[in-house]
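I have placed the structure first, in the form of structure tokens, so that the comments after it can refer back to it.
Every protein chain but one is kept in place in this view of the complex.
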Amino acid sequence: MSVHPEVIRLLIFLVGIIAFAALNAAYLVWLERKEAGHIQRRIGPKEVGPFGLLQPLADGIKLMTKQLIVPAGVDPVLFRIAPILVMIPAIMGFVTIPFSETLVARNLDIGLLAVFAFASVNVLGLLMGAWGSRNKYAVISAARVVSQNVAYEIPMLVTVVSLVMVSHTMNLTKIVGQQLGGFWHWNIFNFAASPLMPVAFLIFFVCMLAETNRAPFDMAEAESELIAGAFTEYPGMGFGVFFMAEYANIVIGCSMATILFLGGWDCPFGLYPGVHWFLLKMYFLIFTVIWIRWTYPRTTFYGLLNLSWKILIPISFVNLLLTSAMLKVF
Amino acid sequence: MSAFAQTQLKETFVINLGPQHPATHGVLRVKLVMDGEYIVEAEPVLGYIHRMHEKMGENRTWAQFMPNTGRMDYLHALAYNHGYVTVVERAAGIEVPERAEYIRVITAELNRISSHLLWFGAFVLDLGGFTPLLYAFDDREQILDLLESVTGSRLTYSYFRFGGVYNDIDENFVPGALAFIKRLRERLPMYHALVTKNVILRTRLEDIGFITPEMCRKYGATGPVARGSGINFDVRKHEPYSVYPEFNFDIPVYPKGDSMARYMVRMDEIEQSMRIVEQAIAKLPDGPVMAPKAPKILKPAKGDYYHAVETARGSFGIRVVSDGTNTPYRLKLRSPTFSNLSLFGEACQGMLLPDALALMGSLDLVIPEIDR
Amino acid sequence: MIGYLKEIFSGTWSLFVGLGITIKYFFKPVVTVQYPREVLPMTPRFRGHIELTRDPETGGDKCIVCGMCQKACPSNCITVVGDKVEGAKKKALSRYILDFTKCSLCGLCVESCPADAITFSKDYNLAGPSREAYIFDLKKRLEERKG
Partner (left out) sequence: MNASAIKQAMAALPAQAVAENDHAKRGNHLDVTVAPDQVVAAVTILDGNGFFIEAITGVDWLGEKAARKKEAAAKAAAAAKAAAEAAKAAGQEPPPPPPAAPAEPEGSQVDDLEVIYDFNHYETLCRVTVRTRVPRDNPAVPTISEVYAGANWHERETHDFFGINFVGHPYLVPLLLPEDADFHPLLKDYKP
């Protein structure tokens, strides 16, 4: 019996993606703690391993050895299934992300759509977990998360639509392919398509923060208001999986920003393009995400909706109109 | 109306904020009746760290009660020490040397700055920003180091005595205090750029959490809460005690009454306290720090005496009833946050949960002082 | 409309200013002390638990067993026991019990001592497995310090 080589390739990629997602989740926690520490003029983790590099391992072991309590009165099915439902779409998103010209698990023609579709499932898992855990704080958090995601999906997708209009494709590899050859070709500086492109990048970035529930939009967790929001009742690794999914989502969001706006694996000076440039850009964006978290206070829920409906959505529509007008004219 | 119809009127639920909650700074519990995320009714439930200081006072000598005062408001302990020693000095007719009063004012004002700095950090932490807390701690640490070198303790100083202070300041204190003021003057613009001007913080605080002057009056709110509602009331100016009349300082008053006004009052007070410390250090007289005739065993004359001081949170009053023996007959401790918190239930009605928490943070609660 | 745009611009600007501040501190050296590995010296006036001072002449304690500290203590955590010594006028200290579980480190005892027999120790790293570990006999501690 022979196995199709494509299947083997896909399997290898899947394992690689899961490892990548898990490693990222673990080491982004380390990065976050280190970065927060230095921003606050302290060291951060330092005891476990050199520079605290083994800290994620220790944390993981700690989380895994904890008892998985299912509190009385919860909906056991929803409660158990929710972390998985949050984690799987996060991993699925990686399938079609091109890290370089060849390093892509499955180059879908509708890759862009697939990533955003998977990203939206994430909120469903949060909602189920929050509702299932029979906690008032969690329910408040779930209500917030859902309307937050609805509100931020719109400006995000509208900006992406304007990009698709410029690129004429939803294939991520092709979108990057059009931006190759130096930073002046990148979409963020594509003033010929729309003079508002840097603003569009900002909008995308802000929406990405909101979609991944990162500070200052961490309405779901909001520890000073809702204790831990949707995760309040989750013990041990149940919480750990939510945590990993959050970081996996950040990686996806930053990858998408890199692909759509920053030319993916392209070198800014047109030399040696490759996966290293992709990772460099992506990790810089992640660094920024963490940097933002440790700088700002949290917005309120209505402040967040105001921002979306009153500022981001109008501007993204202006950008869309401008792009279509420019495309028509030139 | 039938019982069934009544329950259908509004679908509310009760949420217990605390006693263990990240935003209640200690063990305060607030019973909230919520309609969605809107607060219909809020009832603070107190007493989780009630220690009955007033009864303790009746069981100890006048001097032995001294350490208790610093343990009520552990963030501005010296003001509480100050209030207590002043009222006992008033009752017993003890004259305090001028140098001692100056030292009291200097240390109490430094302590006020440290209290406001901690409040600043904790308040921004309530709003979800973690980093300013650590920056504020960095500055506060300098004050604690200074006070530790003088008083020997970092939080519960018990530094003042009837008739003076425990021991004189050391030679490093004055240069240290001046260096700290210079440092904080450089840091304050950073705080304002990082936090005060931040658009997220402004949208969270401006026009939210109104407290009207009438409400302040009915509930007896004092301190930054009253001053944030446009009431120019500060015991240091209103009913001057110690050597405060010697100094030239302003009382920051913001008339708007929202959370931002209270925030700005405290931030401005840091600057005013630094001015007081500078002037006091410049004028610091020589002389003894302890009244030579201060009696070892106090027996104040019969009667009752009242004295109030301005702490970082408002007017702290002590009513002392003496029966002429060496223990107080009755000690009433009027803590400012008790009154300030009592208006929370009315002020937060109809607010959203995060705004109510911002309002609660802007009241600057220190729970041991409320519960006493 | 202009006001709206202006608000957006100034708001966004304030956000970038904040980012600028935090990144500036990111590259500054840390200010924390890595506590168990580095230890700061205590100030001379630091008020730890109390300790008997040594009499430089006799090498023993200076306590005259007057009981002033016992009376001054607000929490009743000091018990002074003295024995009559044959031939001597004064009582000699036999046990000085400090119940540190009740002590609030106020320092009234040190202040009340007429013989300067007690002082504050600089010991703040106190940890123990049981409540009884904090009922100190200061006399014994003084003798142990000798060695």
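All chains are identified by letter, namely A, B and C, in their written order; residue positions are counted from 1 within each chain.
The rule is short, and it goes like this: a contact is a pair of C-beta atoms (placed from the backbone, for glycine too) under 8 Å apart; a residue touches a chain by one contact, two chains touch by 3 or more.
Predicted model, so just to flag it, every value in this text is computed and none were measured.
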Where the missing chain makes contact, among the chains that are shown: B
Contacting the left-out chain in the complete assembly, out of B:V33, B:L46, B:L178 or B:A193: B:L46
Sole residue of B:E41, B:E54 or B:E271 that reaches the chain not shown, by the stated touch rule: B:E54
Hidden partner interface residues of chain B, rising order: 46-47, 50, 52, 54-55, 58, 87, 90, 216-221, 226, 231-233, 238-239, 303-308, 315, 317, 319, 321, 329-330, 332, 334, 338-339, 342-343, 346, 371-372
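Please note the rule applied: only the chains that are shown with their structure count from here on.
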Pair joined by more contacting C-beta pairs (A-B or A-C): A-B
In chain C, residues with contacts to at least two other chains: 15, 18, 21-22, 25, 31
Per-residue multi-chain contacts in chain B, two or more chains: 131, 135, 138, 194, 198, 200
Residues of chain B defined as touching chain C within the complex: 60, 63-68, 71, 131, 135, 138, 145, 148-153, 156, 158, 166-167, 170, 190, 193-194, 197-200
Residues on chain A engaged by chain B in the complex (per definition of touch): 36, 39-42, 136-137, 140, 143-144, 215-216, 218, 222-225, 227, 294-303, 306
Chain A - residues contacting chain C, complex: 35, 37-43, 46, 291-292, 294-296, 311
